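The complex appears here without one of its protein chains, the remainder shown in place.
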Amino acid sequence: MPYVNIKITREGLTAVQKEQLIQGATELLVDVLGKNPEITVVVIDEINTDNWGIAGESVTKRRQRDE
Amino acid sequence: MPYVNIKITREGLTAVQKEQLIQGATELLVDVLGKNPEITVVVIDEINTDNWGIAGESVTKRRQRDE
Amino acid sequence: MPYVNIKITREGLTAVQKEQLIQGATELLVDVLGKNPEITVVVIDEINTDNWGIAGESVTKRRQRDE
Amino acid sequence: MPYVNIKITREGLTAVQKEQLIQGATELLVDVLGKNPEITVVVIDEINTDNWGIAGESVTKRRQRDE
Amino acid sequence: MPYVNIKITREGLTAVQKEQLIQGATELLVDVLGKNPEITVVVIDEINTDNWGIAGESVTKRRQRDE
Partner (left out) sequence: MPYVNIKITREGLTAVQKEQLIQGATELLVDVLGKNPEITVVVIDEINTDNWGIAGESVTKRRQRDE
């Protein structure tokens, strides 16, 4: 009866990649814990790079500086 | 002092339905626990069907297959 | 396909009250949105009053002051 | 190794304000707990006023009534 | 720069299983999206069966009934 929430920066994630994340996370819970996949929920949140901070600055700013 | 987060798939939820969810969740906390509605917060997250997985596949894919 | 997370301060919530919250939140989603209860998940988080802040102070401190 | 999630209503938050929130939250964790800023993550969620409820009604409705 | 939150019912999850969930979720993000594992965070929340509801009742009650 697991619930998995994946948060990543919004950067052109494709529908195929989303399916891979959902399938992979579900299999992980089945393999490690023997959970029932039928009631395993995965929710993917895509976050704008302006809204994601690491080391005190946004990912947007961090990338501009690194270019 | 409760906080309620409701996550549902994004499928044309109307403003009226959102009011009903907010009002109903607040009343539930008041009725069951005697919480003060003035500081009861409800946040509704609408999730794209591509980003919601159940039983190892996205809701988008599940619905296409069921048609 | 909803997921509901209820966060409240940890204050002797009984098993019966938890059942009422789970049942009430599930019925709310069924009534307002016609969601399938079989795949409606409710998770209740009980938070110590030291760890819950409102108006810039913990609930613990707020209550001590109000006594 | 902290993770901070800030949820606010979506109301024209600027990129500069987002940087201030990310920087301020990171500094708070460094100052109070001596956390390593390099692995401190801040995620800002902007929520439509229709989707945020307080005192049993949406922020949208509350504001219309207060005008 | 991903953050993964896994919520499961609290049922004797071992330290080894937790390592497997952390490693598996991190590898999933690396494999599917090429994310940097160094800043990939995984948080596991173990939830009491009284506090987890599915189909309108707690997991505790569901299991008692199924026995």
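Think of it as A, B, C, D and E in the order they're written, each chain with its own count starting at 1.
Heads up, the rule we're going with is that a contact is a pair of C-beta atoms (placed from the backbone, for glycine too) under 8 Å apart; a residue touches a chain by one contact, two chains touch by 3 or more.
Just so it is clear, the model here is predicted, and its values are computed rather than measured.
Looking at the complete complex, one finds that the omitted chain is in touch with B, C, D, E.
Summary of contacts with the chain left out: across C:E11, C:D31 or C:D50, the touching residue is C:D50. If you put the missing chain back, the residues of chain B touching it would be 1, 3, 39, 41, 43. Along chain D, the points of touch with the absent chain fall at residues 1-9, 13, 17, 20-21, 24-25, 28-29, 31-33, 35, 39, 52, 54, 59.
Taking the complete complex into account, residues 15, 18-19, 21-23, 25-27, 37-46 of chain E touch the chain not shown.
Basically, only the chains that are shown with their structure count from here on.
Chains that count as touching both chain D and chain E, per the definition above, are A.
If you take chain C and chain D together, the chains in touch with both are A, B, E.
For chain pairs B-D and A-E, the one joined by more C-beta pairs in contact is A-E. For the copy pair chain A and chain D, the superposing rotation over Cα atoms measures out at 120 degrees to the nearest 5.
Centre-to-centre, using mean CA coordinates, chain A is 14 Å away from chain E.
Centroid to centroid, with C-alpha atoms defining each point, chain A and chain B lie 20 Å apart. Chain D has residues 39, 41, 43 in contact with two or more other chains. Chains touching one another, given as pairs, are A-B, A-C, A-D, A-E, B-C, B-D, C-E, D-E.
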